[in-house]
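The other protein chains are all here in position, but one chain of the complex has been omitted.
Chain nomenclature is as follows: A and B, assigned in order of appearance, with residue numbering initiated at 1 for each chain independently.
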Amino acid sequence: MEIPRSSGFQLRHMMCEFGQLSRPDGDVTVFQGDTSVTTAVYGPGEVRMNKEILNKATVETVFKPKSGLPGCAEKMFERTLRNTCETFLLAALHPRSSISIIVQEIQDSGSFLSCCVNSCCLALLDASVAMKFLVAAVTCAIDSEECIILDPTVKQEKDSCAVLTFVFENKDDSILAVYTTGSYTVQQFQQCSQTCGEASKAVFDFYRTSIEKKLSKAT
Amino acid sequence: MADDFKYGPHEKDVRPDGRELGEFRRTVLNIGCITTAEGSALVKLGNTTIMCGIKAELAAPKPAEPDRGFIVPNVQLTPLCSPHFRPGPPSEQAQVMSQFIAEVIKNSGCVDCQNLCVVPGKLVWVLHCDLMCLDYDGNVYDTAVLALLAAFRNTRLPHVEEKEEVPEVTMDKTCSLIVSSQPVSSTFSIFDDRILFVDPTVEEEGLATGMVTVVTVGNKLCMVHKPGGSPLKSEQLLTCFDRAFDRSKEVLRLIEETILSVER
């Protein structure tokens, strides 16, 4: 069931669980409202000969949809995730090794791309892979009355005229990645990027509390 | 080293081929060059060459959407265009590009699938948009979107009449495909995390630390695609949008001129 939100300017409730899997070096299940994704990270580990890069680690992403075989859309998805992760990882610290990120869709209830990006970031945090900075993704939709809805559900996404996903970093709040569908004006784009930028703070806070909770167990 | 050499010219706002940072390469457009296809276009952006052919086929619609036709884009990056590509099934990049083109068509609404309906529930058009890269010298996204749009503008669908449940195609009577909006793509590269420049060549793509593709349609944006890479401030994105709108005017003028010259 969808938890009602007080307004469209709020993210859905976020939750995460670390360490559900025993084999990976880092893993997390992220819930963002009803949307949920499990991500596992292996690395830096051994790399296949033909994928070896001499001066940095090879970052691989695999996206597994809930059902069916991955197609073109999933490839694009994988590539977006990989390019995003490549940017914030300190891949140069581990030359000739591979960092693989496996993303498994559990449930898509809207804002799926942002949930995947956030789960990748948390899984890499869990694995303690060296990173330049953190990223937080926020999706928003522009509905037919030109209102901005943060973190839309599937139904809201379908009814809207545009859906925009932004990935922000925590260094100086620049935009790392953008992915959009539908058409919109420059003004709307700016409004959305501002709203999402503010909302991304909540995601970074969520990262902090999650990691603090995880580490408090250890001490 | 190539990196060091490149660093110098870019620092002074001049690129290895003499272009300024905001300058596109020379764009050459040829429309209707494949006579066997319903629509076609050949685009050259500097050395990058993409051929687009549109074949129309009749098919039964999906039961859920009885009045909608299909548009199937397919991008081919063969070893012909660059040694980087291997023969065999489509590479990841080709698949990503096909998906990109499909999303541009969907987001811009340039061809409405409802206009492809012949007999609701029975017969619709399937447009196979085959984009073949002949020479890969960077910025294939912009070239592909331009080739696609020009080919759509060139497409004429044969008239179909249904006589006693049997469709009859008459090639003498054709009508133009309705193109309701015109998407134009502009790609920007980021160099050294701060310098933005348009229309990268393959060499520049290799050195770039990030890319942004902006697709405009009319006075709106229909796609801002930035898959990772160096972070940008929103002001930097705004300058990209401004340049993209300017570029769209240039490109649309070029298409109109070419169509006129072909008709003459």
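Rule of thumb we're sticking to: a residue touches a chain if its C-beta (ideal position, glycine included) is under 8 Å from a C-beta of that chain, and two chains touch if they have at least 3 such contacts.
One rule holds for everything that comes next: contacts and distances are computed from a predicted model.
The unshown chain of the complex is recorded in UniProt as "Exosome complex component RRP40", chosen from "Translocation protein SEC66", "Transmembrane protein 32", "Exosome complex component RRP40" or "Ribosome biogenesis protein BOP1 homolog". Listed by label, the shown chains that the missing chain touches in the whole complex are A. Only one residue from A:64, A:96 or A:201 touches the chain missing from this view: A:96. Among the residues A:11, A:59, A:85 or A:134, only A:134 touches the chain that is left out of the figure.
Contact residues of chain A toward the unshown chain are 25-26, 42-47, 88, 90, 93-98, 125-134, 169-171, 207-208, 211-212, 214-215, 217-219.
Here is the rule we use: only the chains that are shown with their structure count from here on.
Chain A and chain B have centres, each the mean of its CA atoms, that are 28 Å apart. Within the complex, the chain A residues that touch chain B are 71-73, 75-76, 78-80, 82-87, 164, 167, 169, 171-172, 174-186, 189-190, 193-194. Within the complex formed with chain A, the residues of chain B that make contact are 92, 95-96, 98-100, 102-103, 106-109, 210, 212, 217, 219-234, 237-238, 241.
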